[in-house]
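Supplied in structure tokens, the structure appears directly below.
Complex shown without one protein chain; remaining protein chains in place.
To keep things simple, chains are lettered A and B as they appear, and every chain counts its residues starting from 1.
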Amino acid sequence: MLELRNVSKVVSGQTHINDVSLTLQPGSLNVLLGPTLAGKTSLMRLMAGLDRPTAGSVWMEDRDVTGVPVQKRSVAMVYQQFINYPAMTVYENIASPLRVAGADKATIEEKVARAADLLHLTPHLARTPLELSGGQQQRTALARAMVKEARLVLLDEPLANLDYKLREELRAELPKIFAASGAIFVYATTEPSEALLLGGNTATLSQGRVTQFGPTIEVFREPVDLVTARTFADPPLNIVAVRKSAGELQLDSGDRLPVPSGLSGLADGGYTLGFQPHHLSLAARAPDALRIGAVVSVTEITGSESFVHLDFAGHRWVMLEEGVHRFDVGEAIDVFIDTRHMLVFDAGGRRISSAGAMAA
Amino acid sequence: MARIDLDNIRHAYMPAPKRDEDFALKRVHHTFDDGGAYALLGPSGCGKTTLLNIMSGLLRPTEGKILFDGRDVTGLSTEERNIAQVFQFPVVYDTMTVYDNLAFPLRNRGVAADEIDRRVTETLAMIGLAERARQKARGLTADDKQKIALGRGLVRSDVSAILFDEPLTVIDPHMKWVLRSQLKELHRRFSFTMVYVTHDQTEALTFADQVVVMNEGEIVQIGTPEELFERPNHTFVGYFIGSPGMNVLPVVLDGAVARIGSHVMTLPGATGPVGAQRTELGIRPEYVRIGREGIPVTVERVEDVGRRKIVHASIDGHPLAAIVPEDEAVPAEPHVRFEPAGINVYADSWRMDLGEAS
Partner (left out) sequence: MTKTWNNRAWFFVLPVLLLVAFNAIIPLMTVVNYSVQETFGNNLFFFEGTKWYEAVLASERFHGALLRQFMFTGIILLIEVPLGVAIALTMPRSGPWVSVCLVLMALPLLIPWNVVGAMWNIMALPDIGLLGYGLNKLGIPYNFTRQPFSAWFTVVLMDVWHWTSLVVLLAYAGLRSIPEAYYQAAKIDGASRFSVFRFIQLPKMNRVLTIAVLLRFMDSFMIYTEPFVLTGGGPGNSTTFLSIDLVKAALGEFNLGIAAAMSIIYFLMTLLVSWIFYTLMTRGEEQ
């Protein structure tokens, strides 16, 4: 079990990590999700022991390891860049952590063979990394991390430099590769879709803070606040500011909307409504869907889906619809918000759960 | 803007290529229409960047000709071809202001000062950087820098084409949406000929009117995003486009009947006589319906990816992926049906036309 207790990291006056507390269980996959400079790499360095926190402590199996250097911890790391020993063969690369640990020849051979087999590197063992494709180079780095059998495995955007399709393959394999080891996995990514495909737990990061930590799908569906919801949305979260009074939702633009049944218990006041692009549709999916008139600005068609960019009362929204839908630019259309999945945030950006709304 | 003809282009990086395998680009014969938005899509090493560099004039093809509006430009340098290019990593002139960055290509060509001012101001508005005109380019974010790189192409009203080499690689997901839709809007308003190289299917499909799918130095299919999705010409296209890609199941064909293992299903049309070694049925996960009727499957894993669920199942040991909407559940004792519209049949990996059902 890895525990961060109120960890902060300040580098020359700038706060990179701001009061983070996290508990990661053995055998778990934990995604750190956030944009560039949100603090993912800084946090990983603190977990690894590459950096010492400015405040707070790091605990491993109920032992305070704050300040214990990385060599004395059981940590493996894989980076976005494909980092291998260029002069060694793939076999020697994979074997290197075992040789450092002083394993005997038979053990090395057996473990390298198993890792190479799992990562489809067996035919390339005699080559050097530079003779391999990017995907194979990263597989080599992953195999090295795997044979190390570290208790903490840190993967810092390991697939970012790979082709889309290679990413898909390796992403599907990763959980299988590491599943048996019982180690703690931490995986940093900027892409919400990647977090969802990986599953496990997700910690959303924004400006050095962990805004929420929990099972990935739960964080996605039930974000605690607006920052989390926006971090965890791709396409971007659609939002609109409203004021509830006299049984109506008033928008800044002067538009008025009826209050959907789910929100009838909400106290009067200012709120922010948020909803994912796929909860906006051309046809009502539920009886109390909210109908809104919007203007089309751009339509992107992938062949199976359409991303319709809409202007609504000064807000830029994206609607994700199945199938191919073509619209003229500037065309006014009616769209429906699925209020069952609508997220309501109070003036401070905290989400009001539907149960809370009822009680209020 | 110009029409670009690629006339039997072949390219090899080695000095004396003989066999087909020696060529990084085996044979490309294609026309990019004036004002079209094209994407070159394929895995790394498929030859897409080679092709782009041949168009921009950074590479001279080993064989073949390249024509801009009918004029042979094969021997011309990059500047003589009058193209613009946006690179993977944003290239800006650090020490110049945003304004000067945009004015740079015009000043180099000796455009009059008031004309420069007019065009730069116009372009700054187009790319949404008007407020930052006087700022030094050095301190800007990656997405703003990439806009400047694009702006330096847009500012030259006479460019033949704008070429993009994986321009969104270093951009955060949220900004990708903004930049992509802006690019789309610019194309619609000004009809530049644009060619966009990427390995990312979402970028290719959303950007282009026509997507050129490449693999191992060859064009596998050219089509609209819809065509590539509905009617992949080759199983590679089926695999490469779509996430997850198309399911490809080995089948035995007999007229309008296909046998998958021990199961039999009717095709929307009959195939002619099949002389192929290998026949397969392609069906995208989006067209696989999970219910209580059809062919029984074993569900191995269900991934909840938020807006939908990806069901990984198998039919007689053959893997099959299916997509289930967010609010639907996977039934116990699941069976699958294939939407007739989504069924394609392949002989030795190439698509066969299905005739009328007999």
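What we mean here is this: contacts are C-beta pairs under 8 Å (C-beta built on N, C-alpha and C of every residue); 3 or more make two chains touch, one makes a residue touch a chain.
All figures in this text were calculated on a predicted structure; none of them were measured in a lab.
Peer 1: Which residue among B:67, B:91, B:170 or B:302 touches the omitted chain?
Peer 2: B:91
Peer 1: Of the residues A:50, A:257 or A:282, which one touches the chain left out of the display?
Peer 2: Hidden-chain contact among the options goes to A:50.
Peer 1: Touching residues of subunit B against the unshown chain: what are they?
Peer 2: These residues of subunit B touch the chain that is not shown: 56, 58, 77-79, 83-85, 87-89, 91, 93-96, 104-105, 108-109, 138-139, 149, 152-153.
Assume only the chains that are shown with their structure count from here on.
Peer 1: Cα centroid separation between subunit A and subunit B, in whole Å?
Peer 2: A distance of 25 Å separates the two centres.
Peer 1: Report the residues of subunit B in contact with subunit A in the complex, numbered from low to high.
Peer 2: These residues of subunit B touch subunit A: 43-45, 172-174, 177, 180-181, 184-185, 188, 199-202, 205-207, 224-230, 239-245, 284, 286, 303-307, 326.
Peer 1: Going by the contact rule set out above, which residues of subunit A touch subunit B in the complex?
Peer 2: Within the complex, subunit A contacts subunit B at residues 35-36, 133-134, 163-166, 168, 190-193, 196-197, 199, 217, 220-221, 234-236, 276, 278, 297-298, 300-304, 307, 309, 318, 320, 322, 324, 329.
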